[in-house]
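A single protein chain has been removed from this complex, and every other one stays in its place.
For chain A:
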C-alpha cells in the first residue's frame, strides 16, 4: 500500500467531474485521479497511491542527488574498488 514507483502521465481527462489521467507505470497503463495535483502536465512523473497521483517527482532534485554522489565517487572519496562486501541484489 505504501510502496509506489513513479509513473509517467500520458493523458488527462474528466470523469464524474473529477480530473483523471492515464499513467504509464513501467509499461502498464493505469487510471489515476489527478485532483490532488492540479498543476501536473502530460510527460511528468508522479507517485501513485490507491489510484491517486500524490506528488510530481522533482526531476531536478533527483538528478542533483545523483550528481552529488557521483561526484564523490569521481573524486575518489571512497575506496570502492576492492571486493564488494556481498552481491547487492539490485
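In the analysis below, contacts are C-beta pairs under 8 Å (C-beta built on N, C-alpha and C of every residue); 3 or more make two chains touch, one makes a residue touch a chain; residues count from 1.
The working rule: contacts and distances are computed from a predicted model.
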The chain missing from this complex carries, among "Hydrogenase formation HypD protein", "Heme-binding protein A", "Acetolactate synthase" or "Chemotaxis protein CheW", the UniProt name "Hydrogenase formation HypD protein"
Residue positions on chain A contacting the omitted chain are 1-6, 8, 16-18, 26, 30, 32-33, 35-38, 45, 47, 49-52, 54-55, 57-59, 61-62, 64-66, 69-70, 72-73, 77-80, 84-90
